[in-house]
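Only one protein chain is missing; all other protein chains are in place.
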Amino acid sequence: MSVIAPRFKFSEFVKSIIENAFWIVVIMTLVGLPMAMIVLFYVDLPVIDGALVTPFLALTWLSHPELALPLLKSFLTSDAFRILAFPGFGFAALVAAGTIFVERKMLAKLQLRVGPFYCGKIEGILQLAGDGLKLISKEIIIPAKADKPLFIVAPLLFVGAAAAFVALIPVAPGWVVADVDVGLLAVFAVIGFFPIITVLSAWSANSKFPFIGGIRALYQMVSFEIPLILSCLGVVLLTGTLNLTEIAQSQQVIPWIVLMPIGAIVFFICMLAELERIPFDLPEAESEIVAGWLTEFSGMMYGLVQLGSYVKLYAFSALFVVLFLGGWSGPVFWPPLEQELLESGQTLGPIKLQLPGLPLFSQEFFSAVIWFVLKTAAVIFFVLLPRGVFPRIRIDMLLRIGWYKLIAMAFVNIFVALGLVYAGVVGPGGIF
Amino acid sequence: MEGKTTVPALAELPPGLELQRVDERIMTLNVGPQHPGSGHMRIIVQIDGDRIVACDPDPGYVHRGEEKMAEYRNYVQNIPHLERPVIHDSCNILYPYCLATEEILGIEVPERAQYVRVIAAELNRCVYTLYWLAIYGIFLGHSTMFMWPTGDRELLIDLLEKMTGARVTHAYLVPGGVRNDVPANFEDVCLRQVDYFEKRIREYAGIFYDNPILISRTRDAGALSRHDAVALGTTGSVLRASGVDYDVRKKEPYDCYDSLDFETSVMREGDAYARSRVPWLDMMQSCRIIRDALSKMPKSGSVRVKLKPNPKGPEMVSYKRVESGRGALGCYVVSDGKPEPYRVKMSVGSFRNLIALPYLLRGEKLGNMPAVYWSLNYWPVEADR
Amino acid sequence: MVGEAASAYSPILLMFGFAVAATAPALLISRLVAPRGRDTPVKYLPMECGQVPKGEGRTHFMMQYYAYILMFVVFDVVAIFLYAWGSALLELPREATLPIIAFLGIMFAAMAFALRQSGRRDIW
Amino acid sequence: MGTAAGIIRALNSGAKHLAVKRFTLRYPEEKLKFVGDGYQFDPASGSGIAGYKGRHMLFHDKCTGCQLCSIACEGIAEAISMVKVAEEWKHNKKSIMPQIDYGKCVFCGLCVDACPFYALYMTNDYELSSFTKEGLIYTPSQLAVKPNVAQDSEIVIGERGATHG
Amino acid sequence: MTNELVDFTLVSVALLCVGIYGLAVKRNALRMLFAVEIVVNAANLNLVAFARFVPDSGGQTLALFSIAVAAAEVAVGLALIIVAYRMYRDIDVAKFGTLRG
Amino acid sequence: MADAAFLALSVLTIASAIAALELRSLVYGAIALMGTLGGIAGFFLLLDSPFVAMFQIAVYVGSIAVLILFTVMLVRRELIFTKVEDRRRRLAGVGLMLVAMASLGAVIVNSGISGITTDEPAVDFREIGADFLVRYWPALILMGLVLSGAVTGAMVLARREDTEDDQRAG
Partner (left out) sequence: MEKEGVPAQSGGGEKGQEAKKAEAPLPEVDSSLRSRIESLFGERATVEFARPGRMQVNVAGKDIVEVARFARDELGFDHAESVTGIDRPADGQIEVVYHLGSYTRPDLAGHVLAVSTRAPREEDPSPGADSTRLPSLRGVFYSVEFHEREAFEMLGVYFEGHPDNRRLLLPEDWADMPPMRKDFAIKGR
């Protein structure tokens, strides 16, 4: 009977479940209900058809299809929905989960393997859920000499910062969590937090390998931030705005990658480095420094960092799409449908054909989202592909690439953009 | 009697190991033994920032005492034990022992057995090299280069399994030949799979050997000059990567190697890249050898000399060398007239190449450590025996 | 009205807060669900490849690339400064590009010097 | 520019392999095909017959209880011990036969070489796992049973790469 | 109720005083650097506040200049602290006996 | 809403400024300093100058705080966790601070600026760029010189020479 893996006891399992249920009920009653009341007190309740929607009224209306629709609409346009679900955290986490799965399957395919296979019957589709369950049921071990508050908070901050990054990404016209004037600068401001979180978590672990990894991460992120910032300047020169939505809308005619391929390449390489993807995954170089700054993280803390990094991956890919690939612009898939068909559906003999969701969202919205997701998926594919193709490079080479080649290329791109503006190709009175 | 170890004072350290300054800047890093980048050994590196100031390799995590155990078993019973240090290269590691034992026992090996042995040894060399290459890939962070060789290795393991009946620990070579003849249609299967295998390993060039990132990473990392390579007594691919054309198969042909057609692969640069490329070139030559041996092999004949149950040799010594996957592999067998050898000593390539490690790593970047370390064509368990 | 612009930025903060609030329970649940093995002092040692840790985890540790951090601080400022120019470019007269060219010239010179310094091996 | 070309070539090589067939044996569903019936010793040539070295098979009608297999194993794995059997054979006066502990056996097959009466040979059966250590000890009567081994899949080399067909 | 200029100015004064306190009391070079940063930020706050209430983009421009110069100052200041730490193995300004190399 | 945000921000900023100076550990002090700088950025947002706010975060939090943290990690461990100052000086400092705060605050409250508020729209951030290049371009050049001087000086100062022990002795 080994100590490391205690034998599963059903009675203890049941006991722990009952205990947990008890505490959840107690905490919900003592804390959750008052919190809900307080929140309800402060929330601006929507007014629909002249009636103030209280929670009671909302529940009543939900049972009535005709009344439920405007209620749902008002919910869908609220900030809460944006933050929780669609362009916000839920969507990003979903894309991140999909990315993890696709990465594993694709890498396996490239390496002539099978990849996740058995979990979930169909090609291991439930593997991720299994991994999550595994991580959540693992014991969290915090090293004795670690700086506990920082150590525990660091993964949460990492996820939070990644989510804040997602908040700035416009997905469809008007569908963005925070539509700010200086969106691009806000993106850079948010990116600036990642090195700090990394180095703080590395410092707090009080161990050699995380420390080396954290300092490497710091050097790497910091060095590639400047070419990253400079490579976006070309787009700003051409569009004259820092608002990401406007930048995306400015590419109705032609995506900027056509005019500024150098800038796009620089941005892409910097993106790989900021994401710590191979070939730039030096902070986690397992053959030199075990797992870099993640070495001491165990169980769900590691899972959270992974979640954060994949959310970050999505955010960066989406930013690439917005800046260089024209965002959501693209031909609408099918000719616009008639309004009546949208609202009441079409009766085909005994079957009534309903287009789900269309009464709530416009068709342009669907088209935009589909284009955006397709483009993002393509970019994510190109972010994932190097992992199967390239080895890891060395830190001095990395810094050299960042400081010598990429910055020079970024300046070349700036001058190209400047030339485009002054030659009258782009801008007021220009062709595009 | 009490294991008194002599701890050397600082001034006594060899030129490769002295600390330049004892400083709070210098950090001692234990790389291994439970580390993804060290195998089962420990490398104690002292780093000043990103530079390695000193390095002290410490094999000895998996010591089995093979040499001691060999003194208690008779010549045939030693076979399954002595192949254990490098199970991926088990035919080659048994080869010098069998040659030396045959000299002591005075046995001539039948001709067909010689060819079968050579085929098995070359297949095993490829199997080992692929495994080594896979780990080299993962050390450099190239996960595809980990998966492809481990997958392609299956082709050869399948062949070896058809020949020997076991996938890794074959126990195939015995004093006096091989344990069993190859199966009936072995030649066709072998030719087909070796051809495909050669096609596969040529594809490694595009993704690995010609990859600019890999080249820039390993070029000039841990360069070993021709003079140093000779003086340090390195062997195998490390030596040949430094421009010394030395291959035991050519210089001191054993069994039927003198009748086979192949070339020695030599590179001049002596850096980690050349050291990683030479085994790959060797694999091509192995395919050539296998094809040649298959065509020249006698179609029938005995493959094993019948030995007495407890064979005894005269009181003599024998030192035989072969070229294994990691370089020259010598076996020194001392017989005192009993059925058990008096002393078996294996002079293995890994151990000889390990001497170069502290020498090469001094002044390198920490990021170069796995690249240089594993490019020495090193197998921790073999060094440890 | 003073402070109108701030409301556009609050969703970022809310998003940050929501992500933290949504993932923190994962740690709590993990704490509740996960089996707690017997505590031994060895378990809480920092990772050192199976050896007993020697020396300090955080040392006076600089690596050879400190110069790049110094450069980053200055050139980050420069890079973001360029955005002030870049966003206004379309509204500016063309002569206004000259000062920025001069500015960039000065910074290129400084960068060349800094890169040469940071590339030198023996001084870092 | 050589660098860019090399990078593009590497990416191309990687992407190309997305279309190559996978080379994975899905083990519990598919099983490898082996040569022949297992490793045996050929009295005519004095050498073995190629085959997989799996679990042993013992012919009770040939075993004389001479212990040579046990002696051969003594220096290697000490897996074979001689045990009493209830059977009566006139060539096996002591009624002892080998019992093999597969927790120790290294499957070298030297016991097969050592048996002068060809009473032992090795079969293709390699699925010997057990939940207990005792389950790995095979008595002579268990060894006498010929295993039924499913084997269907072989390496097939085709246009789009090799697979386990 | 909207914010008035005086509110921001008061906050700026408070920060300035905290910074001055730090400069006066602390003997740790890094803490003194922190105090300097706080003082600079108090000044920046004032600049931007006045620029908002007396609409003129000049204030913001000046604030940008100020931040940039502060970055330069921090780079040099930290380099100085590192040099001092190397020389005296300490970051206590009282122990920096002489700045002669 | 702006008022609640204002109050929260002032509390955050001033408290973390004090914490930056008073926390025992220098690393936590640096984190608190980041809080102060972030709070100032929040004030900038409240003042409708998002460009300056984002500049503040990107430069101060993104790079200066990194540099400070890094330098803090470079010094010896015991120096990170010890505070050196004497008590009397500290009391005097607190007194000075309070006096200065009270007097300056009184002056400001009683001066003419109290009660100023504005309903005019905020300045567009593009005007800043125009300002830079049209009105203040000599200052821009000068700042370029300052920055290049800073990076040059910092590089020359911070490099390590292996003669530092001799320097200490001399």
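The chains carry the letters A, B, C, D, E and F, assigned in the order they are written, with residues numbered from 1 in each.
Basically, a residue touches a chain if its C-beta (ideal position, glycine included) is under 8 Å from a C-beta of that chain, and two chains touch if they have at least 3 such contacts.
Because the structure is a prediction, the values reported are computed rather than measured.
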Notebook entry, point to check: The chain left out here touches which displayed chains?
Noted result: B
Notebook entry, point to check: Which of B:Cys55, B:Leu105 or B:Leu214 touches the chain that is not shown?
Noted result: B:Leu105
Check: If the hidden chain were put back, which of B:Glu187, B:Asp210 or B:Glu252 would touch it?
Finding: B:Glu252
Next item on the list: Using the touch definition up top, pick the residue from B:Glu67, B:Glu198 or B:Glu269 that touches the left-out chain.
Entry: B:Glu67
Notebook entry, point to check: Since one chain has been left out of the picture, which residues of chain B touch it in the full complex?
Noted result: 1-8, 12-14, 17, 58-60, 63, 65, 67-69, 71-72, 99, 102-109, 230-235, 239, 244, 246, 251-255, 258, 313-321, 328, 330, 332, 334, 337, 342-343, 345, 347, 351-352, 354-355, 384
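Keep in mind that, in the parts below, only the chains that are shown with their structure count from here on.
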Check: Chains in contact with chain D and with chain F: which ones?
Finding: A
Note to self: I want to compare two interfaces, E-F and B-C. Which one has more contacting C-beta pairs?
What the structure shows: E-F
Checklist line | Farthest-lying chain, centroid of Cα atoms versus that of chain E | finding: D
Check: Farthest chain from chain F, comparing Cα centres?
Finding: D
Item checked: Distance between chain centroids, defined by C-alpha means - chain C, chain E (Å) -> 21
Next item on the list: Using mean C-alpha positions as chain centres, tell me how far chain C is from chain F in Å, no decimals.
Entry: 17
Item checked: Multi-chain contact sites of chain D, meaning residues that touch two or more partners -> 7, 10, 13-14, 23-24
Margin query: Where in chain F do residues touch at least two different other chains?
Written below: 2, 6, 46-51, 55, 58-59, 62-64, 66-67, 70, 73-76, 117-118, 122, 125-128, 130, 132, 143, 147, 149-151, 154-155, 158, 160
Next item on the list: Please list, in label order, each pair of chains that touches.
Entry: A-B, A-C, A-D, A-F, B-C, B-D, C-E, C-F, E-F
Margin query: Help me check something: in the complex, which residues belonging to chain C touch chain B?
Written below: 48-51, 54-55, 59-65, 124
Item checked: chain B partner contacts - residues on chain A that touch it in the complex -> 107, 110-113, 208-209, 212, 278-279, 281-282, 285-290, 387-397
Note to self: Residue numbers of chain F touching chain C in their complex, please.
What the structure shows: 1-2, 5-6, 42, 45-51, 55, 58-59, 62-64, 66-67, 70, 73-77, 117-119, 122, 125-130, 132-134, 137, 140-141, 143-145, 147-152, 154-156, 158-161
